[in-house]
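Only one protein chain is missing; all other protein chains are in place.
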Amino acid sequence: MSPILEVKNLFKNYGGTEVLKDINVSIDEGDFLVLVGPSGCGKSTLLNCIAGLEPITRGDMFIDGQNMTNVSPKDRDIAMVFQSYALYPTMSVAKNITFGMKVRGVDQATQDAKLKQVAGQLQIEPLLHRKPGQLSGGQRQRVAMGRALVRDPKLFLFDEPLSNLDAKLRVEMRTEIKALHQNLGASMVYVTHDQIEAMTLATKIVVMKGGIIQQIGSPTEIYNRPANLFVADFMGSPAMNLIPATARKNGKGSKIEIARESGDPIFLIDTKNKDLPENVIIGVRPEDIADAALGRAGKTQEADCLIDIVEPAGADTFAVMQLGGKPVTARLHAETKAAAGTAQRLAFDLGKVSYFEPETGLRLN
Amino acid sequence: MTRWLQDNMPKIVLAPSFIAVMVFVYGFIAWTAWVSLTRSRLMPRYEIDSFIQYERLASSPRFEVAMTNLFIFGALFIVIAMVLGLLLAILLDQKIRTEGAIRTIYLYPMALSMIVTGTAWKWILNPELGIEATVQGWGFANFEFNWLVDPDMAIYTVVLAAIWQSSGFVMALFLAGLRSVDEEIIKAAQVDGIPTWRVYSAIIIPSMAPIFLSAFIVLAHLAIKSFDLVIALTGGGPGYATDLPATYMYAMAFSRGDIGQAASSAMVMMLVVFAIVVPYLYSELRTKDD
Partner (left out) sequence: MTDMSYSPSRGQSPALKLVLRSILYILLGLFALFYLMPLFVMITTSLKSLDEIRTGDLVSLPREVTFDAWRTAWSGACTGIQCEGVKPFFLNSLLIAVPAVMISTLIGALNGYVVAQWRFKGSNIFFALMLFGCFIPFQVVLLPMARVLGLMGVAGTIPGLIFVHVIYGLGFTTLFFRNYYVSIPSELTKAAKVDGAGFFRIFWSIFLPLSLPIIVVAVIWQFTQIWNDFLFGVSFSQAGTQPVTVALNNIVNSTTGVKEYNVDMAAAIIAALPTLFVYVVAGKYFIRGLTAGSVKG
């Protein structure tokens, strides 16, 4: 079976500037691909290229095995949901949804049947005769989804569809999109700058920066084994702690030394990774630093740390301290006794630790 | 073929307009520029012969009057219309109950043809039966207001009628500008205890700089193109006391049969417009491209 979408060696220039460089990515039928990165990283441009709304400078694009590189958007069998929803302002909701079918000359009976089905699926039947201007943000979002769903395309494209919603609605819609994907088994490409959306929705994530793909992988791969400092820092909230450290060989593993302002460094023993260069950046997720007193399973090593700031966040409490000259965040249990200005005994779990080369930023282990 | 059509439809749609603009605007300007460098009289000739027509313009007393008039008229018209427009806008901005009606009254002259405006003011200003006669009839026997027939003053009647016609439009521009100023800034100033006139002079008016520029461009452009108003109000007279380059050009082209002079005076007008509009358009287009 050929991949449903395959992008090969794609380059895109605007005038003299390269905005996409050698993009290679493919997904299988039923995949949920999320393109994530900071603004200006080229993710939306890539989506527009996939849609055929932007011509590509070099490279090829296949949808379901067919070369679509120079095919216009209407013949690519795709549907797209836009950030601003792009509902046709003068048409009713029903007309918005059926416009694509009408343009394609689908007969009225089919149009009506499909409209009914999609409206039911998205629970927007009462809205069908309203104009987009009379809808709330969430309702518009649903209509935009309906316009895409009704087309039953090979590929759904989403361009930051949730970024104009308020926080609560965004979480609800995220869940709905996920459910939709599971129920339809459809193939989707989804652009977002929100790494939480990327983690929750994707079966496959592409992290981009400066028009270059930084890493492709499943959400767990990306989270646990970031390919470089950029991905490590970008994915996860609070971000992964990236601490300059010194590594020395220690049997089958390494002894890691992290400097502290107070003078006495922290020593951590890594039993798995050897042959590290002397200067490394060690990446530890906040949840891998815990309150020693409250106990935690697994092999941990403990150290006393001076806590600078404590931020209770309900389920967790975040504690910030200085290690290796950087602020380091620990995700502690809500019942922690940690207090600002006092020392707290913390347990470090190196089970999922990452090491990066300071110069190139590339992953070492 | 259909694919090609599809891809190039935007260009195909623009093509006729593009050709029209290139021929009827830029081609024609080039033609006029060319002819202005020849010895054309009744019929255009195409042998370039130095700047003879411009030398004739420079030595023509009538054209000198026309240029002087343009600067007097232009300067007074622009300055007074802007000041009056701004004043009216500020007055109207004071929560006036009948604002809509008053705005309509100030603005309606804009809808009239300059020929109509000229005809009306010509009647009002004519000394035998107009304002002069009327005021004299009220018992002020020595009242004199004969600018229309006074060669030294006639140009000011053109200024008066032009201001009457256009100042309401300037008022509308400024009023919209006053209302587009961020309300929070004004509130902040009020909280700070800044007096009303200072709020206008220090905050609102400076923030309307782009509107001043727009109004200036529109008025300057109107002034240079002014033709019908002069024709209807004074016919360029008395003598040629109220000639403007526009009427000079027209006289040369259609009654004197002097195409060379017509073309060169048109080019002078073009250059004056150029000097005002090009920097404006340049800055407009550049900022909009960002």
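Worth a mention:
We call the chains A and B, going by the order they appear; numbering starts again at 1 in every chain.
Here is the rule we go by: a contact is a pair of C-beta atoms (placed from the backbone, for glycine too) under 8 Å apart; a residue touches a chain by one contact, two chains touch by 3 or more.
Predicted, not measured: the structure shown is a model, and the values here were computed from it.
Here the missing chain is touched by one residue of B:Ile48, B:Val79 or B:Met110, and it is B:Met110. For the chain left out of this panel, the touching residue among A:Pro3, A:Gly40, A:Gly59 or A:Gly100 is A:Gly100. Across the entire complex, the residue among A:Ile27, A:Cys49, A:Ala79 or A:Val118 in touch with the chain not shown is A:Ala79.
Touching the omitted chain from chain B are residues 6, 9-11, 13-14, 16-18, 20-22, 24-29, 31-32, 35, 44, 88, 91-96, 102, 104-117, 119-124, 129-131, 133-134, 137-138, 164, 168, 172-173, 175-181, 183, 186, 190, 196, 210-211, 214, 221, 224-225, 227-228, 231-232, 235, 245-246, 249-250, 253-254, 259, 262-263, 265-267, 269-270, 273, 277-278, 281, 284-285, 288-289. Interface with the hidden chain, as seen from chain A, comprises residues 48, 51-53, 72-74, 78-80, 82-84, 86-91, 99-100, 103-104, 147, 151, 157, 159.
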